[in-house]
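Comments concern the structure below.
All protein chains but one are shown in place.
Our next item is chain A:
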């Protein structure tokens, strides 16, 4: 994994991109100690993605958009925000990947079509080529969201492109580069956030399946406010009911994520609070198998047998 120097660089780059409001005072102080002029840059590229993770990152309480673009921004390229485009954009991207523009951390959203390179092209070259070249010059990589981590939806059973996540892509090419996996479809902005906090304050976080243990070590089911309902066997019988959603197919028991204590969209909501079963979007095997549907509405009828 990253050495401490690389961790600090990654932390600073991510802080630069996403702001610092909402962090504890010591964490803010640590980040503020980093001179923005020397912060490594974050090069954000997308593969087989839906841009959902980028959109989710814009939903964070922090960044305040202002701190993102003034105090800390070193987001050198992001396809959804950059003013540049075309040949000018490619010159910028290539100058980083070729090692001519200084240190940078690669942020990847989306899967890689390992079996069909033509299925994701940037400037007439396969996305995979950029990842291989970047491996020689980057300080490290962060995989943002389930597609970049494990292939996600594009890697669902029967996918025609051979989609994989970044770590597997590098492993298959014998490229030894550290990748931090932050799963979720989409990723929760805090998960990206507090990873940075930990990196800055403590150093290497404990990882489980390549992801920070602090968010992904416990099953959603254990943390769920409806765990009491489960124990008391108060089950929702049909969609829209309150009670434990396990019998409707809730994947909380096999999903490692802290949604029940964190909540989403400014802390206003999360899936189970709207009586909707967890579909396991932060699981490495999210959506993978056809015979493991998201919902079990009526056992014993042909559809789930």
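The working rule: a contact is a pair of C-beta atoms (placed from the backbone, for glycine too) under 8 Å apart; a residue touches a chain by one contact, two chains touch by 3 or more; residues count from 1.
Criterion: contacts and distances are computed from a predicted model.
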- Task: Among "Zinc finger protein", "ATPase", "ABC type permease" or "Nickel-dependent hydrogenase large subunit", find the name that the UniProt record gives to the complex chain excluded from display.
- Result: "Nickel-dependent hydrogenase large subunit"
- Message: Looking at the full complex, which residue from A:136, A:173 or A:238 touches the chain that isn't shown here?
- Response: A:238
- Message: One chain is left out of this view; which of A:48, A:220 or A:244 touches it in the full complex?
- Response: A:48
- Note on the structure: Given A:59, A:172 or A:261, the correct residue touching the omitted chain is A:59
- Item | Touch list for chain A against the chain that is not drawn | 37, 41, 46, 48-56, 58-59, 65-66, 69-71, 73-90, 92, 95, 101-102, 113, 116, 118-124, 152-154, 156-161, 163, 185-186, 238-240, 264-266, 268-271, 273-279, 281, 287, 290, 293-295, 297-298, 301-304
